[in-house]
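The full complex has more chains than appear here; those shown keep their coordinates.
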C-alpha cells in the first residue's frame, strides 16, 4: 500500500490551483494559504463542494469585514474574531482546522491537522449567540430526548427492530445500529465516535483517516467527537451554508414531514404556502434583516420561528433566535396531548403525575412543574402575534388563535377517547400494557395522536390547509379510528374467549 | 380605557405617509385622500399588506384607465364606473368603504366608515360579470350545499363531532362551531355574522370594532354581512389580488387536495404538471388575454376551467368564466357516482328517485330532471375539447375522452359493488342505515367513492398521473377495499351471532 507523499500533493495542489485563481481571482482574494492548498487538491477530488463553496458568502467575506456591519445587518454575532481567522475568507481550513485539541476526529491530512466534522463549537467562533441559543433548545437534545427517555426508546425499538417468526411466534430483535441511524436518528442525530484510524483507498491512492462510527449523519441533535451537540449543516447545507436555503421551507421538510410532523405538507397547501409557491422566485431570501412586505409577502417556516424581522420602516418585529421553541407557547407535535412548551430543551428530566418521563399523563394531566407557566405562554403567544400583525389586524389574529386553541382542545378529547379504548383493551387482557406500542390496538392509539391529532392541530394553526384538518390524516381518520378500535376490541375479545 | 382621538390619528397618518410617498411617489400618484390616510397608519401597523398592495395592479391603475382597454385586454367588466371611484387607484378605502349601508360590519374607524369584509358585491362595482357568473355557481353555494342538505349535514357532523365514551358506549357530540369552521367550512365558507360591537386592544390603544362570529374565513361559499355570498380572496389572495396567483395551481391546491378532491396532487405528477413545474418560471401568468403557446406551454387549472384563452393569431379559444362548472359536462368529485353536472349551482333542490337530495340514487340512477341534458353535455364537452385542441389533434382528444368515459363507468361499477356490500351489512343487521356514515363498513364504503373513485376518475382525466389510477388511492384500493368489506361483514356477522 502506497501512502501518498505530502510534498507531492502540496506541489500538485499549487500547480492545479492556478486555473481556479485565474478564473475567479476576485472571489477568493483573501484566501488563507492552508485553504488554498485544500482547494488545490479538492477541486479535482471533490469539485462539486469547491464550486458550492465558491457560491457562498463564506468565500467572499472576511470575518473582519463581516463584524463591521451595523447590528441589524450583521450575520456574525461574535464581538471579536481571533486574529488568525479575521483576515481570511472562511475557507476549508478555517472551519475544518479549528480546535484540533478538542476533536477526537482530528487527523494529519496531507500535512495539515484537519477535523472530519465541523461542529457547532467550531461555528461558534463567529456565531456564538446562535450556537448558545441552539444548544439549549429541544433540537440540540433531539438524540438524547429520544434515546435516553425509556418510553420513547421503547417506541423506537418497537418500530425499527426486525420481527421474525420463531416457533410459530413473532419475536422482535434489537434494531441494527445502521437501521436506527437511517430512520429515527437520521433526523434526531447519531452519536459519532472515533474508533481509531483506518486506511482507505481513494482516487489518489491509500490514505489514513479516522475511523468513525454512526457516520455520516447530519441530524439536529448529533453528538460530535469534540463533545458538542448539534449539526449546523442540518439546515445550512454544505458547502454553501446558504441563508436562502435555510429560510426556504424545503429545508424543514426533510424532517418535518407527513404523517407524524406534517409541517411542510400542510404549509404548502395553506394560504401562506400557496403565496410562497406562487411568488417566492421574486423574493429576497438573502437579506439581513428580513423586511416584511419588501423581501417577502408571505411567511415561510423561518419567518415565524426564527428569523430577524423588521418592517419597511426599520422597526424590529422579531429578534433572531436559533432556539426554535422560543416563540412557541404550546407544543402540538410528537406527544399524546398538546401541552405548554417544556421549560428545558432536555425533556428527559420531565416526570408526569404517574412518574413517567412525559409532559402529560396518559389521561392528559400536565406535568406542570416542567412546563412553562401561563405568563410565559402569554409572553410567547404575544411574540408570535406580533409577527402575524405584520400583515394581519389584531382582531383577525385573535380570532385565528381562539379557533386554534378550541380546535386543539377538541382534538385532545378525541385522543382521550382513543386512550380509554386502549385502556379497555388492557383491562380486558386483549393486549398487554408492558409495551404500549407493539400490538394492533396500541398502534391504532399511537396513530390517533402521532399522525391524526398532530396533523389536525398543526393544520389548524396553518390557516387554509383544510384537507389536513378534514380528510387527509384529519378528522376523518380521528373519527374512523375510534370506530375501528372499538370493532377491533370486539373482534379480539371474541378470539380470546 | 383610552379610545384614541381621531384627529391625532389622521395627523399622524399624514406625517407618516411622507416617507412612503417619497419612496414610491410614482406608483401611487392617483391615490384617494381616504386611502392615503389608511396607509399612513397601516404602513406602521400592518406594513406587510401595504407593501403587498403596492405590488398589485390595483395600486397602479385607475378604473378610468382600466375601462379603456380593448375587449380582450380588459380586466374590468363594468361598462361604467361610478365617478367617485373612477379617477383613483383601487386602494383601501375604495374597497373597504363601499356600500356601507348594506354592510352590517361597517363601523367608524378613525373617522372613516369602513367595512371589515370586502365582498363580491363590492368587487362587482368594477367586475360585475365575474361576480354574476360566480354567484350562480356551485362554488358560491358551497356552504349552503353542504350544510342545508340533510344527508351531507349528517356526514359533516359524523366526521367533526367529538366522540366520547359514556357508560361504556361511544356517543357523539354536536361539532363545535369553531372546529366546523376550521374543517369543512374552511373551504366551503362560514356564515359571518355581526353580534354587536366590542373593544379590543391594539398597538395604539383600545378601539371599538364590530364583533363578528365565524370569522376569519375565506371559504368560497362564505355568507357575508352584506347578504352577498362568496369570497373573491379565496383565490385572489389579499392584498395583491394577483391574477398570477389565481392562475397558478397552488391556489386551487388549498381545497382541491388529496384524498377526496385530489386535483392538485394528481395534476402535479401528470404530464401537464410536469411541464408546468419544469417551465413555468418562464411563462407569463399576468397576460390578458392568455395566449396559448406564447404565455404558457401547458395548462394549469385556470387554463381549462376559467381563463380567457386566445391563439397567437388572436383567435378566441375560450371565453373567460367565473362559473367554474360551466366548461364541465360531467361531475367526478364528491358524490357516489359520476353524473351530469347539475343544472343549478344550488344543489339542495335536487331530489333523486328515492326522494333524497342527491344527484343519483344509492344504486346510481340519475336524478335526471335536475341534471344537464345530453345536448348541454355535448356543448360543454366540445368547449373543453376546443381548449385541448390548442395543442392536441382531434383524434388524440377523442381517444383521450373515450378512455376517460369508459374508465369512469368502470369505476362507478366498483362503487356499486361496495354499495351492495354495505346494503348487505344493513340487511344482515350488522350496521345501521339510520346514519350511513358512522360505522366501519359504512366508512369503507365512503372511502370507496369519496377517496378512491374520485381519485381514479380525476386521474383518468389528467393524463399521465398513473400512480393515482393505480396504487395511490387508485384501483389497488378500489379492489382491496371490496375484499376488506367482504371480510369485515364476515367478521362482524360472526360477532353478532
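Read from first to last, the chains carry the letters A and B; within each, the first residue is number 1.
FYI, contacts are C-beta pairs under 8 Å (C-beta built on N, C-alpha and C of every residue); 3 or more make two chains touch, one makes a residue touch a chain.
Note that the structure is predicted; figures quoted are calculated from it, not measured.
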Open item on the list: Since every chain shares one sequence and 2 appear in place, tell me the total number of copies in the complex.
Closed with: 3
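Rule of thumb we're sticking to: only the chains that are shown with their structure count from here on.
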Open item on the list: Report the inter-centroid distance (CA atoms only) between chain A and chain B in whole Å.
Closed with: 34
Open item on the list: For a test of understanding, state which residues of chain A touch chain B in their complex under the given definition.
Closed with: 268-271, 273-275, 277-279, 281, 292-294, 297, 311-313, 315, 389-396, 398-400, 402-404, 406-407, 410, 413-414, 417, 420-421, 460, 463-472, 474-476, 479-480, 482-484, 486-487, 490-491, 494
Task: Partner chain A, residues of chain B touching it in the complex - done: 19, 43-52, 55, 116, 158-165, 170, 176, 178-179, 181-184, 186-187, 200-203, 209, 212, 215-216, 218, 237, 240, 242, 244-245, 248, 250-251, 253-255, 257-261, 264, 281, 438-440, 443, 450-451, 491-492, 494-495
